[in-house]
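The structure appears below as structure tokens.
Here the complex is missing one protein chain, while the rest keep their positions.
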Amino acid sequence: MSSIANVQELIAKRAASELKGPSVVNLGIGIPTLVAKYVKDELIHFHTENGLLGVTDVEEADPNLVNAGKLPVGEQVGAAFFSSAESFGMIRGGHIDVAILGALQVDETGRIANWAIPGKNIIGVGGAMDLLVGAKKVIVTTSHLTKGGKSKLMKACTFPLTSTRSVDMIITEMAVFSVLNEQLVLTELMPGVTLEQVRKNTEAQFVEGGFSS
Amino acid sequence: MSSIANVQELIAKRAASELKGPSVVNLGIGIPTLVAKYVKDELIHFHTENGLLGVTDVEEADPNLVNAGKLPVGEQVGAAFFSSAESFGMIRGGHIDVAILGALQVDETGRIANWAIPGKNIIGVGGAMDLLVGAKKVIVTTSHLTKGGKSKLMKACTFPLTSTRSVDMIITEMAVFSVLNEQLVLTELMPGVTLEQVRKNTEAQFVEGGFSS
Amino acid sequence: MVGGFGLVGAPLTLIEGLTRKDLNELTIISNNLGEAGEGLGVLLRQRKIRKAIGSYFTSNREVGEAYQRGEIDLQLLPQGTLAESMRAGGAGIGGYYTKTGVGTELALGKEIREINGEPYLFEQALRADVALIRAHKADTLGNLIYYKTARNFNPVMATAADLVIAEVDEIVGVGELSAEEVVTPHLFVDRLLVAEKILTKEGVVYR
Partner (left out) sequence: MVGGFGLVGAPLTLIEGLTRKDLNELTIISNNLGEAGEGLGVLLRQRKIRKAIGSYFTSNREVGEAYQRGEIDLQLLPQGTLAESMRAGGAGIGGYYTKTGVGTELALGKEIREINGEPYLFEQALRADVALIRAHKADTLGNLIYYKTARNFNPVMATAADLVIAEVDEIVGVGELSAEEVVTPHLFVDRLLVAEKILTKEGVVYR
């Protein structure tokens, strides 16, 4: 398999192909941030929870124009700025069509853990819990395995859950899963990956959908 | 006693003299609306709950620039417009220094009834309840007597209360009362009015403060 | 939901559209029901309104008359509670506690909770299937700005309905509204139309 960067781009590109305008999309930190550059549809508008609808690629970095990962971004023609209170009103209130998030772990009902690692000094949750309860559709993008080679798609998460809500889709460098009735359904193998490889590298139970490799 | 219009102007003028800048003042419908023209202090800013801080006298009537009584008003230099949700956030949140309200009845603990008359088709409350719980200071301006000659300052209100909160001051064409520890305290006789007249025309029990006529 | 404070900031063209449609048993959430025979007052005369939720029906005396005749249900809320309940509905808040109304007739049947030693009333969020709102300018994406006190309930209603239709004075190109001054970002707005019926000094006219 290719380098980490290549894997991330592969996943981001696949996630981008799920987006159809008109829609409002919130991108999380990490792989999700990479999704934007593969989106050409002008009817797709990116929302960032720190207060901007209409995020674009950065042209000239402005330290006061950043996304939720505090990276410099640009502003689309037709954009709007607003406060954090209004921004999370949009999120909780169901006004975001799609959230693309990263995950540390996914359980076999499609619930994710992406905000805390027991025993580590990571004391932050940010907007992850809000996006999970509020976005109409949630897509998770993540590498299939941890750095240590273990499956991130597990029977049960060992890290604290971000929400009781199951996500709608999981995209890794090996496969794409839909979550139907709190069950993972394999719907697609990524190029060059075999069903056997996915089985071997996935701890979570999953159903094989009618997919094409 | 003079005409109704004169009585109202007298009360409004007296109420105006209570205001000291810098402060933010909300004026109710009726007599309170008349208060503004007696205020010259530029540090007094008028708020109207339908969404404007910086109400002034109307210069040229604009049908889309009105106060809470739907009367045309003007906009001060340095004004700001906002939504009803934000406006009542200001009111409930304690950001209004003084509310001047009308009343149908006042009880002897200083609580008022000003939104409903049993048996009459008056089905409206507007912002009265919000102003009573939120404004730091509430001044009531009202004629001392009903059209039928009965005292509006009563032992107990027969109309439904607007709030359990006592107002801070009551100004009529006969006298000024402060409310201290839920008790009416007569602090001032209006010009030409005797203590005996106030006693005779006031059903509510009140304490005589150290006033000058 | 129908925006406006009386006729000020009310979507008069959209309301007229409603009067021409064969719709009945409507529940209307609006501060008032217009004036007698104007704005939502026309729908009232047509008996298309089953229930109204608002704060000040007094501005149209026909509302009280219809209520006495049993033709309409009314739910009266303090104006701040009306606005806040819509704000909650639009922002994913299920309900909230306010001091407004505690101890009054409008608190009857409502839960009271003490918070930091003071009594508060529980109020539920309000949402609607459709919000008809009035703004000043829209860009073609649906970003909105408002005009003076015609803003009132419109921005909050824009957040609290499944379908949001905005009637505006003018539709401008994308980029003509400053990103800093947009009041209602386009994600809240589903449809736009240009107002044909407007409020002027001479009353309601077709333009």
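Lettered A, B and C in written order, each chain numbered from 1.
Please note the rule applied: a residue touches a chain if its C-beta (ideal position, glycine included) is under 8 Å from a C-beta of that chain, and two chains touch if they have at least 3 such contacts.
The shown structure was predicted, so the numbers you read here are calculated from the model rather than taken from an experiment.
The chain not shown here makes contact, within the complete complex, with A, B, C.
When you scan A:Asn50, A:Gln183 or A:Gln197 for touch with the missing chain, the hit is A:Asn50.
Residue-wise, the contact with the chain that is not shown comes from C:Tyr120, picked out of C:Phe5, C:Tyr56 or C:Tyr120. When the omitted chain is restored, the residue from B:Ala12, B:Leu34, B:Leu53 or B:Ala204 that touches it is B:Leu53.
Where chain B meets the missing chain, the touching residues are 24, 45, 47, 52-54, 75, 77-82, 88-96, 133-134. Residues of chain A in touch with the missing chain: 48-52, 61-66, 70, 75, 81-85, 87-89, 91-92, 116, 121-130, 133-134, 160-164. Panel shows chain C; residues 84, 88, 91-100, 113, 115-116, 118, 120, 124-125, 145-148, 178-181 of it touch the chain omitted from the view.
Just so it is clear, only the chains that are shown with their structure count from here on.
Shared contact partners of chain B and chain C, listed by label: none present. Inter-chain centre distance (chain B to chain C, centres taken as mean C-alpha positions): 27 Å. Between the CA-based centres of chain A and chain B the separation comes to 55 Å, rounded to the whole angstrom.
Annotation for chain B: no residues touch 2 or more other chains. Counting only residues that touch two or more partner chains, chain C has 87.
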